[in-house]
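For this depiction, one protein chain was excluded, whereas all remaining protein chains were kept in their positions.
Moving on to subunit A:
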Amino acid sequence: MLIKDVVLGEDAPKALLLEKHKEFLLSYGKKSHMDYEHKMTEYLRMSGYYWGLTALSLMGDLEHAGKEEILNFVQECQNPCGGISPAPGHDPHLLYTLSAVQILCLYDALDILDKEAIVKYVSGLQQDDGSFAGDKWGEIDTRFSFCALACLSFVKRLDAVNVDKAVEYILQCMNFDGGFGCRPGSESHAGQIYCCLGSLDLAKGDLLGWWLSERQLPSGGLNGRPEKLPDVCYSWWVLASLSMLGRLHWIDHDLLRSFILACQDSETGGISDRPGDIPDPFHTLFGLAGLSLFGDEHLVPIHPVFCLPYPVIDRLGIQTQSLHVG
């Protein structure tokens, strides 16, 4: 059978193009030919900022992004209910609330938001079964459990929700392959596994670790589910999960590294999902984050649960339990 995968071209980049990536991120959305695209992606702007800023910060170059402008933007996006919108004029949602809090952590500026209001918003979204809705319209997903628990960890108010119930719900989403899905009964998916592991401190380590290591294809790239194409963003979801399980070495580092490097755009900078595709900040962050987890000497080490530079997590004094699973 043909394995769904890609072939890396001979001319694909083989070195990390740091300066190009900085340029790519700092000018992203500022070029006039991108006006339309920029407007179209406004609904996820806050996350876009988080991806770009964290990527810059991994490259040790956060100071070149306009700090004041960004902090004002974040402040403007908090709603009276406490939740945060992706951009002014949009509705608040847990996804963007987490992105905003992560951005403020990067800048050590959590105090510019009303923290108690955030706590109230997040805890108000927990349901009786322990799950979390993404916003008041009631979509339930384990991604939102992670967003909620991560947000509350950053503001040190995990006590505001029922963590036991939250864990109980996530465990209901565990499948025969040791992985996790969006809701009980949903298929395992590497992105979802990351969210669930980030929220738990126990798991079927070997089975899940093995399933995750099977995500690596002959090209070196990782996919999110069996029989799917590789994608740079899974360098993060899979690697971070393996790192939480203490089994990062079950992936072939060198092969994955050459896959990520081949996904760089040597003209514009930036990293794309697969070699030859258009780069964007999302894949740029998760490509760099993957390289950072492997200890790339040019990058700041990244925290596998919170996807922020380690020094930021240390500064906040946040402790996570590491998984000792046999």
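In the analysis below, a contact is a pair of C-beta atoms (placed from the backbone, for glycine too) under 8 Å apart; a residue touches a chain by one contact, two chains touch by 3 or more; residues count from 1.
The criterion applied here is as follows: contacts and distances are computed from a predicted model.
Novice: When you check the chain that is not on display against UniProt, which of "Geranylgeranyl transferase type-2 subunit alpha", "Cell cycle checkpoint control protein", "ABC transporter domain-containing protein" or "Peptidase S26 domain-containing protein" does it turn out to be?
Specialist: "Geranylgeranyl transferase type-2 subunit alpha"
Novice: Which is it among A:19, A:76, A:108 or A:187 that touches the chain not included here?
Specialist: A:187
Novice: Give the residue, chosen from A:210, A:294 or A:310, that touches the chain omitted from the document.
Specialist: Answer from the full complex: A:210 touches the omitted chain.
Novice: Can you say which of A:9, A:60, A:226 or A:311 touches the chain missing from this structure?
Specialist: Missing-chain contact among the listed residues: A:226.
Novice: Take the complete complex as the reference. Which residues in subunit A touch the chain that isn't displayed?
Specialist: Residue positions of subunit A that touch the missing chain: 1, 3, 33, 35-37, 39-41, 43-44, 85-86, 89-91, 93, 135, 137-139, 141, 175-177, 181-183, 185-189, 206-207, 209-211, 213-214, 216, 218, 220, 225-228, 231, 246-247, 249-252, 255, 265, 272-274, 276-278, 280, 282-283, 322, 324, 326.
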